[in-house]
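In this view, the complex is presented without one of its protein chains, the others remaining in place.
This part shows chain A:
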Amino acid sequence: MSFRPDHELHQRRLSRNVGLGVTLVAFVVLVFALTVVKVTRGDPMQAFDHTVRPELLPAQTGGTQP
């Protein structure tokens, strides 16, 4: 089995491809960070997890939520 040498196009466009790749990865990271911030709104994320947690229940049923 032999590898073919890179086409010269790959060499010519290396900086463009690497630059675009880094930009896209940075964009994904940014959107993920934004999603975490928007979903949690600064609070730790909590949801129903098959166990009773008072902090998720409304106040009149013994929880702390309004």
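Basically, contacts are C-beta pairs under 8 Å (C-beta built on N, C-alpha and C of every residue); 3 or more make two chains touch, one makes a residue touch a chain; residues count from 1.
Here is the rule we go by: contacts and distances are computed from a predicted model.
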Chain not present in the shown complex, as UniProt names it (candidates "Spermidine/putrescine import ATP-binding protein PotA", "ATP synthase subunit c", "Protoheme IX farnesyltransferase" or "Branched-chain amino acid transport system / permease component"): "Protoheme IX farnesyltransferase"
Missing-partner contacts on chain A, residue numbers: 5-8, 11-13, 15-16, 18-20, 30, 33-34, 37-38, 42
